[in-house]
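Left out: one protein chain. Kept in place: all the others.
Chain nomenclature is as follows: A and B, assigned in order of appearance, with residue numbering initiated at 1 for each chain independently.
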Amino acid sequence: MAEFPEELHYQESHEWARVEEDGSVTVGISDHAQDELGDVVFVELPELDSEVVGKQEAGVVESVKAASDIYSPVSGTVIAINDKLEDTPEIVNDSPYDDGWFFKISPTDLDELASLLSAADYKKSCEDDAH
Amino acid sequence: MPFVPHTETDERAMLEAIGVTSIEALFDEIPAQLRNGQLVETPSGLSEMSMLRLMSERANQDVIGLSFLGGGAYDHHIPSAVWDLASRGEFLTAYTPYQAEASQGTLQLIYEFQTMMCRLTAMDVSNASVYDGATAMAEAILMAVRANKKSKSKRLLCAGNIHPHYLEACRSIVSNQNIELEVIPYRDDTGTLDLDYLETRHGEDFAAMVVGYPNFFGGLEDLDHVTDWAHGGGMLLVGVVNPMALGILSPPGEWGETGADIVVGEAQPFGIPIASGGPYLGYMCCKKAIVRQMPGRIIGRTIDLDGREGFALTLQAREQHIRRAKATSNICTNQGLLVTAASIYLSLLGDRGIYAVASRSHANTIALVDKLTAIPGVRLRFDGPVFHEAVVQLPAPAQTILHKVAEAGILGGYDLGLVDEGLSDCMLCCATETKTDEDLSALATALSQAIGAHSADI
Partner (left out) sequence: MLIFEIGSDGRNATAQFEEPADVNDIPTHHLRQGAAGLPEVSELQVVRHFTNLSKKNFSIDGQFYPLGSCTMKYNPRGAHRAASLPGFLNRHPLAPERFSQGFMACLYELQEYLKDVTGMQAVSLTPMAGAQGEFAGVAMIKAYHDSQADIVRSEILIPSAAHGTNPATAVMCGYTVREISVTNEGDVDIEELKLAVGPQTAGLMMTNPSTCGVFDRRIQEIADIVHGAGGLLYYDGANLNAILGKVKPGDMGFDVLHMNLHKTFATPHGGGGPGSGPVGVNDKLSPFVPTPVVGQRDDGSYFWSDRDQLPLSIGRLSTFMGNAGILLRAYAYARLLGREGMNRVGEYATLNANYMATRLEQAGFQLAYPDRRATHEFIVTLAKEAKELGVNAMDFAKRLLDYGYHAPTTYFPLLIAECLLIEPTETESREEIDGFVNAMISILEEAHRTPEILKAAPHTMPVKRLDDVKAARDLDLAFKGDAN
């Protein structure tokens, strides 16, 4: 059974966003997504200090059977990337919401979060996809 | 009907099992007006005996005594074992190794080929091959644009003395993606790249620079300088390299401070017959950091359920059958059979062998040039070191002279007037290790006579 933590924001393209105490936004992919992908073999992350734009491609997550684009939930500057993913990409499968985070953004406009989905809505969109 | 094993009994039994009375009934879903596909123009079938007789007649029409043609397809001795082994049904009629457990022969062989190409070029990774040298160059251009994250440019600098067919093919393939190739001119005296011109482009944003080694004229560029210059300008360096030349020449992974980024070329010299132009063997190698941008199939070594070593296709997620519209390329096949032949060839010859073949080819070409330039009116067109081809200038249009030489049963060289009007009195000659001293003299004699006859004509 996939998990959908309540406090996160989601996109239909299966990324989650968490607003941290310091106002930065952490991004990763959902439990449902890692399950669909299968064993993650590689993650291509955006470069540190690069600009990302909301709803546009910021990276790629690759498994044996698929390579999916990662769409940034919000616009801003990339202030941190999870370099553990280089040697142990499998932590995305084991811990998609914690240790398997992808990158952190310093957002330009937190209002962009309003267009993201709640846990309930995202869960529903996953169920709709299945049919 | 050839190759269809069905007897009348078979057919009847099968139709009965299906529950129809004729094969035609199986096509009843197709609108009647479309069921009109019978061939009409094509002649009736031949027995294998008759077909081979016809083909022999056709093949014999094209036989000529001696050839000094190069220009991207090179005549080297092919050990008998190469095609004896490569023609084994298990290699010849196997498919793409998608079911890895049933394809370990092909997969291991490709892994070994990848290893050999990496070692020869001193690069980190190689793929399982692409169609030919020209398309390898096109794929390298697309790859360089993708891989160069620091440059947003879709412009590349490209050596003007690279094989003209390669440049043409690349333009056909990359132009639809708005990629532009800007040509670097070559010097009139050496045929090598005009490095002063390069300096004038200093500071401009190009994704990569593409150079040939040897260049189309057989000449050797100063690639340490060029590589560092390209890297200094934020460009990737793409080398288009005849891998046989690497038997004696410095490998691209060692050019300049940090080496070439992408190396491609035509591996036909490794055990593949010139065969009227194909099938050949494009190879692609690159630095580890950009391996995920490399198109085509790649074989990786892994283990099975029992921990035993095995080989499988890997990094498939980048390929067309999974990534579809976002694939690195639309490429599907590699040149499997030719990889097999090349691997066998390289295994037989080893470092010592290709050193011998490359050095003897070089020496023969130098000897040929000496004999030809001893003829009055004939001179070497470009100064500078060459690998195994050279441009020889004649005192008359190359087309005319070559035509006369052909009457003596010899193809003396390639008429460069076909690619550059300014070189219409020049021919590109190649003498590989297959040529004897008598062969070289035969060309010299025929050329001398052709020139004499031509002067007499005018």
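The definition used in the following text is that contacts are C-beta pairs under 8 Å (C-beta built on N, C-alpha and C of every residue); 3 or more make two chains touch, one makes a residue touch a chain.
Not measured: the values here are computed from a predicted model.
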item: Which displayed chains the unshown chain touches; value: A, B
item: Option from B:A140, B:A159 or B:L349 whose C-beta touches the chain left out; value: B:L349
item: Residue ranges of chain A at the interface with the undisplayed chain; value: 38-39, 41-42, 62-64, 89-90
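Here, only the chains that are shown with their structure count from here on.
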item: Chain A and chain B, separation of their C-alpha mean positions in angstrom; value: 43
item: Chain A residues within the chain B interface of the complex; value: 41-42, 44, 47, 62-67, 69
item: Chain B residues within the chain A interface of the complex; value: 149, 292, 316-318, 322-323, 326
